[in-house]
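Here the structure comes first, spelled out in structure tokens, and everything after it is commentary.
Note that this complex is displayed minus one protein chain, with the remaining chains in position.
Then we have chain A:
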Amino acid sequence: MSDNVADISNMIIEKLLANPKVPRDINGDSKIVEDLAFDSLAVMNFVMEIEDELDVSVPLDKLADIRTINDLTLCLHSLKAEQS
């Protein structure tokens, strides 16, 4: 897949929707903890799945600032850019 912001965002939403417990009406502005009811462990485990898709590692301190799917997208995009 390409590393542009839209593609990363789509990939994240697709992965989230694979989980039947996640609400069907999510978008980039959805809050990962409040709207998706993820606890801290679930967030870390989900990010681990995304890391494999993009071949990138997200340090835990970066997760502290992530609230929405868009925040996660931008974080991953920036880490990919640093890597290349």
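We take it that a contact is a pair of C-beta atoms (placed from the backbone, for glycine too) under 8 Å apart; a residue touches a chain by one contact, two chains touch by 3 or more; residues count from 1.
Assume contacts and distances are computed from a predicted model.
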Subject >> Chain not displayed: protein name in its UniProt record ("succinate dehydrogenase", "Iron ABC transporter permease", "TldD/PmbA family protein" or "Aminotransferase class I/II-fold pyridoxal phosphate-dependent enzyme") >> reply: "Aminotransferase class I/II-fold pyridoxal phosphate-dependent enzyme"
Original post:
Of A:Asn4, A:Asn27, A:Asn45 or A:Ser78, which sits in contact with the chain we cannot see?
Top reply: A:Asn45
Original post:
When the complex is taken as a whole, what residues of chain A touch the one chain not shown?
Top reply: 39-42, 44-45, 48, 55-61, 83
